[in-house]
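All protein chains but one are shown at their positions in the complex.
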Amino acid sequence: MYRPGRHFLQIPGPTNVPDRILRAIDRPTIDHRGPEFAELGKACLEGMKTVYQTRNPVLIYPASGTGGWDAALTNTLSPDDKVLAFDTGQFAALWAKAARNLGLNVDFVESDWRAGIDIGKLGERLGGDRNHEIKAVLVVHSETSTGVANDIPAVRRAIDDAKHPALLMVDTVSSLAAMDYRHDEWGVDVAIGGSQKGLMLPPGLGFNAVSQKALAASKTAKMPRSFFRWDDMLEQNANGFFPYTPATNLLFGLRESLEMLAEEGLPNVFCRHQRFAEATRRAVATWGLEIVPLDAARCSSALTAVLVPDGFNEAAVRAVMLQKFNLSLGAGLGKLAGRVFRIGHLGSLNELMLAGTLCGVEMGLELAGVPHRKGGVQAALAYLTEQAR
Amino acid sequence: MYRPGRHFLQIPGPTNVPDRILRAIDRPTIDHRGPEFAELGKACLEGMKTVYQTRNPVLIYPASGTGGWDAALTNTLSPDDKVLAFDTGQFAALWAKAARNLGLNVDFVESDWRAGIDIGKLGERLGGDRNHEIKAVLVVHSETSTGVANDIPAVRRAIDDAKHPALLMVDTVSSLAAMDYRHDEWGVDVAIGGSQKGLMLPPGLGFNAVSQKALAASKTAKMPRSFFRWDDMLEQNANGFFPYTPATNLLFGLRESLEMLAEEGLPNVFCRHQRFAEATRRAVATWGLEIVPLDAARCSSALTAVLVPDGFNEAAVRAVMLQKFNLSLGAGLGKLAGRVFRIGHLGSLNELMLAGTLCGVEMGLELAGVPHRKGGVQAALAYLTEQAR
Amino acid sequence: MYRPGRHFLQIPGPTNVPDRILRAIDRPTIDHRGPEFAELGKACLEGMKTVYQTRNPVLIYPASGTGGWDAALTNTLSPDDKVLAFDTGQFAALWAKAARNLGLNVDFVESDWRAGIDIGKLGERLGGDRNHEIKAVLVVHSETSTGVANDIPAVRRAIDDAKHPALLMVDTVSSLAAMDYRHDEWGVDVAIGGSQKGLMLPPGLGFNAVSQKALAASKTAKMPRSFFRWDDMLEQNANGFFPYTPATNLLFGLRESLEMLAEEGLPNVFCRHQRFAEATRRAVATWGLEIVPLDAARCSSALTAVLVPDGFNEAAVRAVMLQKFNLSLGAGLGKLAGRVFRIGHLGSLNELMLAGTLCGVEMGLELAGVPHRKGGVQAALAYLTEQAR
Partner (left out) sequence: MYRPGRHFLQIPGPTNVPDRILRAIDRPTIDHRGPEFAELGKACLEGMKTVYQTRNPVLIYPASGTGGWDAALTNTLSPDDKVLAFDTGQFAALWAKAARNLGLNVDFVESDWRAGIDIGKLGERLGGDRNHEIKAVLVVHSETSTGVANDIPAVRRAIDDAKHPALLMVDTVSSLAAMDYRHDEWGVDVAIGGSQKGLMLPPGLGFNAVSQKALAASKTAKMPRSFFRWDDMLEQNANGFFPYTPATNLLFGLRESLEMLAEEGLPNVFCRHQRFAEATRRAVATWGLEIVPLDAARCSSALTAVLVPDGFNEAAVRAVMLQKFNLSLGAGLGKLAGRVFRIGHLGSLNELMLAGTLCGVEMGLELAGVPHRKGGVQAALAYLTEQAR
């Protein structure tokens, strides 16, 4: 049934896929063992290094970002290994669950979802681990359920300060190509990503960026693994190929995405995301609503999670926005279900799309009867205008 | 060079082509003499009758709407015939020029571009034409350069009141599928349309809706014509075909467009356009700017033409909006060049796209230094919210 | 209803539109008055000069090739002017009819459809025209109904030998970008083309390539014209724009087509078409069927028209091929209706597509009961193999 105009897909991923990328995907599939594919494969593999700001390999799986969790854990660890994780949000929790499912021993540290990782607690935990039983520390860069961004360099420093050999694994699913992420400089060992966020692609590709230390660990890691094996993948990647049939058409899209990011320039991409996040927060503040992150310095640029007042269910509020204004926002997840809606402002987005989104939220709040002050949009426009000078 | 997000194409046509239509066009061309084509042709020819609210044939040309002017004039008139037209805007003027180029004798009545056709003057002119030298009256329904809508039923009544046999020809280029247009009920003899406005298609198709009286006139009309001949076209159309190669892929798009309009329902389409026009006018009024139409009752639902204050050039204002916010508005045309920008709000548009557009205008006015009151967007949102209840 | 695999569209136009072009067309329409459009317009206008091998302007209309006939005639001639044309095929006949419809005085010379223009007769006609009443000579380069190619340089010589000032107009609809056509070198004054043949686009664009002599003629030509006026068009084209809304999305496709032709190289394009035409003729000869052209040196590279034996109707033969093998061939046209089917082998075609087509014809002849020798495909393959060494 036709609804006029475009849907506003403002969940924190999948994000709006630009026409250039959709059209790139809309091409006949090619022989994944032929010379034309080799060029495609190399362009994607090289380009992903740029996005991850790394000189080490990036692995590309025909899988969702979730599959990247499996890959990271099974390639580097052994059964019953202890890993340290923090209950900082729904995706942190799901990753910890994945680790348990895979047979790891997860020390899941209670945390405040609104605050993110407590670096002090992390240091304590590591300091207390005299025998270095902890083999990996799992951290989510931008927690998609809360909009809190964890400070990866600070995590790294804590590990270094404790002189602890644990691998540092970072989920970059909603931060990659939206927020500055420096794999090598920050000393991350394995980063996990997906295609459907800052990379502006449909879902279906999962990534692992690695370090030399992680690669070394994979030589002795004993967890069973087949589909997600790094070794077979890296061997074939050397020539631009993959050990099994890759998601060719999504790779067509990835190559286009990498070109687009290069055209805009990664620093500009990051600034744009910061600008839109700030504009959104100003709107929310003007409405008199509260965002989930307690610390303004730890807000993700990818999304803003907004608390609805007591007595309201975010699901009902979002339903109004979808029905009346063809606007999709993210639901509250896990323990925030019913209490939070999430505005995605990452990916292929510009000022007017963001403005339209905020207009939809402001009108939706009104229609849903959520008490709020007017003027949120106005505040966002004032900021965006100033920034555009 | 990649610019993030989507362009806001808010000129009064070509309008935003929905993905469904673009994808329909993105299909292998078929044999225009084969059975599959016959079905396509029939669906398009029948569907266009619905849009024109007529039982008479609608002719579909592989041409722009401008070509429809040629078709209307050359099929019904003879060299040196007198036609009556009114200087009510740039497109009225261009149509009159086309008539002169084709060898007709145009009585071009001076008019106020901000007021549209003076029905009284029309009556006088026809009343004074005792010998019925005037063979046709040319009227633009929605004048795309001014945003003034002429009252077609009133024009018809004036002709009837004068008992004048002249053909009534109406340019529906920017009104078709955006504003209620009733070809048969209103007694129009030839209507001219194009694909790139309310029909949401790329440009490249021109239309003529006709009456039995117009068809009769075409039997004796002596103007030379070949490409635009109705007779060859109607003969082939009877079986769903065309006398020469039609613009097949645009017809794929037209069939899709007709289905989409049927899904939304034409009355809903018209209401939506009225709603967006009213929201836009409220924004403009709040900004303290003036619109071109002097009579609120004669505003087009397709676009709103806004006067910039003295001392400002609309071209500079629009350039700011394009550069800073990826927003295209229509330029001032003809005698309004430099003085007017035009906001298109027709075609595949929804509340949030309109809101984003108005946000872009409000921010652009600020950046371009055009004096205005804030709150235009706010006023539009208030109206749209009320309407959405 | 899904039919597996791809349709074989082997009519002599519209031709198979390559994916690259379809995807280029499948892009949001842009503002036809904005800076991005200007680049598009210039690229198309310049590129068309290369294809026409001319330094003079090429006009691009949102119209079919048929519209190009109107444009050529109305811009250069005056009412009742005499033009010389030859009854060499269906399209020659339709063009002559168009000229009559437009009010010209056509001397339509009886000719043999299987032989093309009789250069001797042309010389006589011109020689006998002492008062230079003939203002234009109309010739079809590749006659799409017969597959006969006329010798344009010989026509030019005949006109020059007669020291006759008539304009030379050439229909290049099915030859452009399929056969070598040298507008300036051959001294043609107006060439007419369309998008849906060698240019590999969907139908919807018509062309006029002109000479300085033709441009000069247009200053004094008195035929009424509006939509097809060269002067308005050339004025706007100077900046990459058009006087009215152009068929933007087809221009996206045209730019892509021009790039593709440049990548392959026009000489290679012409050789490829010759090769495929020869392979087709060898298949037909082996089948023991007759082609329409009597003179092997005058065969078009764009298509091959094949006579069916007495007692058979080509429509029935083609219907079998369409139904059983999803293959569309061209029908017999005009006086060849029922007697000829036409194999299009122009545009985006390669050896295996041609081979598949010929296989379909061979199997179709068998199923339709048309007496023929086996081995046509084999003969074509032998030739193609030899050529591929």
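Residue numbering begins at 1 within each chain, and the chains themselves are lettered A, B and C in the order written.
Going forward, a residue touches a chain if its C-beta (ideal position, glycine included) is under 8 Å from a C-beta of that chain, and two chains touch if they have at least 3 such contacts.
Keep in mind that this is a model prediction, so the values were computed, not measured.
Student: Name every displayed chain that the left-out chain is in contact with.
Tutor: Every shown chain touched by the left-out chain: A, B, C.
Student: Could you tell which one of A:4, A:41, A:65 or A:293 touches the chain left off the display?
Tutor: Final answer for the missing-chain contact: A:65.
Student: Tell me which residue among C:186, C:312, C:325 or C:341 touches the hidden chain in the full complex.
Tutor: If we include the chain that is not displayed, C:325 is the one touching it.
Student: In the complete complex, which positions of chain A touch the hidden chain?
Tutor: Considering the whole complex, chain A reaches the absent chain at 6-7, 9, 11, 13-17, 22-23, 25-34, 61-67, 69-70, 79, 97-99, 101-103, 194, 196, 202-204, 223-227, 229, 244-250, 322, 328, 331.
Student: Identify the residues of chain C touching the omitted chain, counting contacts across the whole complex.
Tutor: 1-6, 8, 16, 18-20, 26, 259-261, 263-264, 269, 272, 324-327, 348-353, 355-357, 359-360, 362-363, 366-367, 374-375, 377-378, 381, 384-385, 388-389
Student: When the complex is taken as a whole, what residues of chain B touch the one chain not shown?
Tutor: Counting over the whole complex, chain B touches the hidden chain at residues 19, 23, 26-28.
The working rule: only the chains that are shown with their structure count from here on.
Student: Which chain maximises the distance between its CA centroid and that of chain B?
Tutor: Between chain B and the rest, the longest centre separation is with A.
Student: Need the CA-centroid distance for the pair chain A / chain C, whole Å please.
Tutor: Inter-chain centre distance comes to 54 Å.
Student: If you look at chain A, which of its residues touch at least two other chains?
Tutor: Within chain A, residues 19, 26 contact more than one other chain.
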